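Before I ask anything, here is the structure I am working with.
Left out: one protein chain. Kept in place: all the others.
Naming follows writing order (A and B), and every chain is counted from residue 1.
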Amino acid sequence: MSKKNKTSSLSGLRKQEKKLGYIFASPWLIGLVIFGAFPILASLFLSFTRYRMVGTPEWIGLANYRALMFNDSIFWTSLWNTLYHVFLSVPLGLFVGIILALLLNSKIRGIGIYRTLFYLPNVVSIVAMSLLWLWLFQPNFGLINQVLSPIYNLFNMEPLGWYRDADLSKLTLILMGLWTAGGSMIIYLAQMQDIPKDYYEAAEIDGANGFQQIIKITLPLMTPSIFFNFIMGIIAGFQVFAIAYIMTQGGPGRSTYYYGYYLFDKMINDNNMGQASAMAWILLLITLVITLIALTLNRFVFYLGDQD
Amino acid sequence: MQSDNTFKEHRDPKLTLKQRRLIKNTLIHAVLILLAFVFMFPFLWMFFTALKTPAELLQGIEVLLPKDPQWENFRVAVTTVPFFMYLKNSLILVFFAVLGTLFSATLSAYAFAKLQWPGRDVLFVVMLATMMIPAQVILIPSYILYDLIGWLGTRLPLIVPYFFGGGAAFYIFLLRQFFKGIPKELTESAIVDGAGHFKIFFYIMLPLTRPALITVSLLTFMFVWNDYFGPLIYLSNPDHWTLALGLRGFQTQFTGRYDLMMAAAILVMLPTIVLFFIAQKYFIEGITFTGIKG
Partner (left out) sequence: MKKIMLLSMILLVTITLSACGSDEYSDRIEIEFWHQSPVGSDSYSGLRRIIREFNESQDEYVVRGTGINFWDYWDRVNIAIASNNAPDLGYHTLDNVILRAENQALYNISDLIEADIEAGVETLDPTVFLENQLEFATYDGDLYALPFSATTRMLFYNLDLFEAAGLSEDDVPTTWDELYEVAKQLDKVDGNTIEVLGFDPSFGEGTYHQYLWTDGLDFFDEDLNPTLNTERHLEILEWMYDFNEEYPRSALDAFGEANQMLGINPFAAGRVAMMVASDGLYETLRPLGDNINYGVTHIPLPDEDGVRVNWGSGFSIEMYDNGDEDKKAGTWAFLKYLLDYDTQVELADTMGWLMSHIPAMEAYAEGNEILEAFVNELEYAVDKVYVPYAPNWHATDWDQFFTEGLSGAISAEEVLTRARNLYIEKQENYERSN
């Protein structure tokens, strides 16, 4: 194909694109205006009101925000807990998800069964999951401490308290969360199928071994989905809640009392919808700032569609 | 792991190719089986709990296995509630949700991935931002909104938004990543042939990103299938209730029937597991340039 020919038809398309962009995006755009805008803006409005989930909201200006910022010690504790969670769980989750996907991309007998088994924790009831975690992490009779007991004896140390230890509890919940890393695994697996076979064939001819192929081809071409899971991990991480609700009830000593948990309590238990909404908008701002920073990593993502 | 050269550095020259592959595969199997056991435990627990008598439930699982497996529990779980009506309702919602999500997410994702239009990057951030608001705080306003449109008590709040990107931000972003990852060579030749964006979208992007579309369908299916909260809030007519919601009826204040709950939960899980097993079969082959160009 000649270069000239290509550019002319490309520029023709570019002109259409302004209009086409809106047409293609219209389902989501219309949905945003009709179904999304009102509830979102309403929650912003509620954040400036006193609203007990019954009766009419009363405008109180910035009082909710002021109370949260200047006279709410738990607000800051919960924010710190959440930041800790996000900064550790996101990279760890990425790592485990990628490893699992690479492992499960093998062409061995019964791989479908393994993939399904590793995906199971994303499907089973959370009650069943919590029992598994207890069974593993319980400080006295849990499997992990039993396996580690020779090491504890060797160094003459106390067995780790895991979720019962305020210093370790957040980390323990992050480890427990890794059981659902299979969720990101299927996204990686899907992406791996989009990598042109020709690349591997060419690499093989150049004498690259399996490990080199992973480093040079698979991983770079997986970056779009790694980036996706990274951004989504941050957004979801800031809203972490369920696992603490079930495993630790926010304890010990509010060490796993996350922002989302506090927001839930404000709304459900304190009937304080105004402050819960204010918390939601503060969370939105924090998440947005961190996400915008994370989005700058986009330039390291290798999009085959953007390469010349 | 296309080639078996992983252990090149350490390999014993006397081993044949076949033997090396065998050793490698055995190792992988060993690692996977060990891990799989831990991953399976919750499922096994659910299964054995489903087979217990109420008295055994109170005694706990000092013995994991029920003495006298109550297969009857599965039958009871199906017959004490209108199981097939719930099933039908779930299928209706899932069908529209998957269809709607595929429709709105693919189109919008294409706009974000492949088209240049004013405001695109700002709207992309807005889209991400819609996921950053905890769902609880927009629940009441949403409910009021559907009340105003007169949709309360119908299935519409659980169907129509999917066709307009409701809850699809996640999938739009996901598909955008996949669309951007499709090699330029494949789209450019179509452009040269005079294809417009709709053609490229339908005949190149969608077929090439089949694994991603399967993933999106699967995740949407699972979300809607297991979601009890949306139906709880919006479906006032119990005849519209879904499996996930209807089976929560076994949970009562004092006498939670764990046995029936788990029997029901397993029945609800099974389609998801089967679907996952089928879907993952499509995750085996990479794309080839040659196959599509012709």
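Just so it is clear, a contact is a pair of C-beta atoms (placed from the backbone, for glycine too) under 8 Å apart; a residue touches a chain by one contact, two chains touch by 3 or more.
Bear in mind that the values here come from a model prediction, so they are computed numbers and not experimental data.
> Considering the full assembly, with which of the depicted chains is the omitted chain in contact?
Looking at the complete complex, the unshown chain comes into contact with A, B.
> Among B:35, B:232 or B:275, which one is in touch with the chain left out?
From the options B:35, B:232 or B:275, the contact with the absent chain belongs to B:232.
> Considering the whole complex, which of A:31, A:182 or A:250 touches the chain not shown?
Once the missing chain is taken into account, the touching residue is A:250.
> Which of A:131, A:148, A:178 or A:286 touches the chain that is not shown?
A:131
> Which parts of subunit A face the unshown chain closely enough to count as touching?
Subunit A touches the chain not shown through residues 50, 52-55, 60, 63-64, 66-67, 71-74, 131, 134-135, 138-141, 164, 166, 249-254, 257, 265, 268-271, 273-275.
> Quickly run down the residues of subunit B that touch the omitted chain.
Touching the chain left out of view, subunit B contributes residues 49, 54-55, 57-62, 80-82, 92, 95-96, 99, 103, 139-140, 143-144, 147, 152-156, 159, 228-229, 232-233, 236-238, 240, 246-255, 258, 260.
In this text, only the chains that are shown with their structure count from here on.
> List the centre-to-centre spacing of subunit A and subunit B in whole Å, with centres computed as mean CA coordinates.
16
> In the complex of these two chains, what residues of subunit B are touching subunit A?
Interface residues on the subunit B side: 1-6, 8, 25, 28-29, 31-32, 35-36, 38-43, 45-46, 103-105, 107-108, 110-118, 120, 123, 125-134, 136-142, 144-145, 161, 163-166, 168-170, 172-174, 177-184, 187-189, 191-192, 194, 196-197, 201, 208-209, 211-212, 214-215, 218, 222, 226, 262, 265, 269, 272-273, 276-277, 280-290.
> Using the touch definition from the top, list the residues of subunit A that touch subunit B in their complex.
Within the complex, subunit A contacts subunit B at residues 1, 5-6, 9-10, 13-14, 16-32, 34-36, 38-40, 42-43, 46, 53, 102-103, 105-110, 112-125, 128-129, 131-132, 135-136, 179, 182, 186-187, 189-198, 200, 204, 209-211, 213-214, 221, 224-225, 227-228, 231-232, 235, 238-239, 260, 263-264, 267, 273, 276-277, 280-281, 283-284, 287-288, 291-292, 295, 303-308.
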